[in-house]
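Here is the structure we will look at, set down as structure tokens.
== chain A ==
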Amino acid sequence: MIVEVVVKSLFILLVVVAAIAPVITWIERKQSAVMQDRIGANRADIAGITVLGLLHPLADVIKLLSKEDVVPQGANRVMHLVAPLIAAAPAIIAYAVIPFGGVYTFGDHTLSLVAANPDWGLLYIFAIGSLATYGTVMAGWASNNNWSLLGGLRASAQMISYEVTMGLSVVGVFMVFGTLQLQDMAVAQDGTLRVFGFLDVIFGLALPWWLEIWKIPAWGIFYQPLGFLMFLTTMMAENKRPPFDLPEAESELIAGYFLEYSGMRFGLFFMSEFIEVVVIAGLITTLFLGGWSVPWLSTETIIGGVGSVFGQGFATGLCILVHFATFMIKVVAMIWLQMALRWTLPRFRYDQVMDLCWKIILPLSIANIFVTGLVILLVQGGS
Partner candidate 1 sequence: MSERANDLLRWIPLLPLLGAVFHGVMIGIIRRSTPRWGVIAISCGTVGLSFVLSSVAFVALVGIPGDATVLVDRVYTWIGAGIGASRFTADLAFRVDPLSATMILVVTGVGFLIHVYSIGYMDDDHRDDRGFQRFFCYLNLFTFSMLMLVLGDNLVLMFLGWEGVGLCSYLLIGFWYADRWNAYCGAKAFIVNRIGDFGFLIGIFLIYTALVDAGVPAGVGFAEIASHFGAIADMTVATPWGSEWLLVDLIGLCLFLGAVGKSAQIPLYVWLPDAMAGPTPVSALIHAATMVTAGVYMVCRLSFLYAAAPVASAVIAWTGAVTALFAATIAITQSDIKKVLAYSTVSQLGYMFLAAGCGGFTGAIFHLVTHAFFKALLFLAAGAVILAMHHEQNIEKMGGLRRRIPMTHLVFLVGVVAISGFPPFSGFFSKDEILATTLASHLPGHAVLYAIGLFTAGITAFYMWRLYFKVFYGESHAPADLLDHVKDPDPVVVNPLLVLAFLSATGGMLGIPQIYGDPFGIEHMHSLNNFLSPVWPAAEPHGVAHATEIMLTLVAVAVALLGAGLAYQLYVRHPAWPGRLAQRLSGAYALLRDKYYVDELYDAVIVRPLVKFSDVVLFRTIDAGLIDGVAVNGTARGVRALASGGLRRLQSGLAQGYVVSMLVGTAALLWYWLR
Partner candidate 2 sequence: MTVPVILFYLFAGLAVLSALAMVANVRNTVAAAMSLVITMVSLAAIYVLLEAYLVAAIQIIVYAGAIVVLFLFVVMLLNLRSDDFPPGRQRLLKVAGAALGAFAVAELMRGAGVFPAPPPLPEGFGGYRALGIALYTDYILLVEMASLLLTAAIVGALILAKRKID
């Protein structure tokens, strides 16, 4: 049992933190280059081999590690040193509850491909997310720099505000799925949904076959399209990346709260942002895009179909691989979406960020909860 957890955790750390996150920096540079009609990173080489600039992340890490770690004069030394760790830790441990594969049965042993699957998984994400604020705020305060202070100030206000709407925007999702466990949600999305099913469920009309065959994957995005949009927006705002980069605001506050950081401590802030991009992509995938599930091909279909020819064990193993691949594809797609948005949208003004949160998303999310509840009542009353 312990072994299983350790293996999973190591898997996450290695694959997500150590492998994906650095690669994302490269993706971002390339993405922005493509969008701005440039070539992008292509210089770093090992013996002349550039591999499309893929060696840049490695170069970055080496450079950051070798730099001097400066603590400014008059700064609170302990807090200054601790802040990057506090910023990075929540982003990493948030990954514990995101399932990267389904639930499989080997004989009498059940394997659930998620590091920890507590009953209150989504609440865990919220709790961790709310702790992430402290790294930023501490960094802003401890640097003894007015720009940093302003950055910390903005970060605290922005993150408190968007936490509220973030929570409210996904309430619809767990109303639909009736659970807070992320693995359960992913399992619930491993199926299909009849497009015209509402005629049957709510109005009690029997569907003819030519309407019955219209099916879409039972993904959260189809249940909660508005919730998806709002969740994506609030999560991006939580991550403080453009267009919500007011705490950093390179053009006004130079770099905001991590202005006074250098070396690997700066690198930690930098990395935590990218790790969070992955976490966001994973969360959105799990909540709205069916997680590891293959559209139109449920787990039973795969195992049943393949297993009848090649045997149960092989089918399950294949299934794990297929599911993990599907999950990664979705995650990468979501990462790409965030990158595209980041390089497409102009930055907000500070008051616009707050207005968007409190005057648009908050009422919309409450309306969304209300409508969702109404529809659930209708459906339950009809069935």
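Basically, contacts are C-beta pairs under 8 Å (C-beta built on N, C-alpha and C of every residue); 3 or more make two chains touch, one makes a residue touch a chain; residues count from 1.
How these were chosen: all candidates are chains of the complex that A comes from, given by their letters.
Everything numeric in this text was worked out from a predicted model, so none of it was measured.
Q: Counting any copy, say which of 1 or 2 touches chain A in this complex.
A: Considering all copies, chain A is touched by candidate 2.
Q: Help me check something: in the complex, which residues belonging to chain A touch candidate 2?
A: Residues 76, 79, 118-120, 123-124, 126-127, 129-131, 133-134, 137-138, 140-142, 149, 152-153, 156-157, 159-160, 163-164, 167, 180 of chain A touch candidate 2 in their complex.
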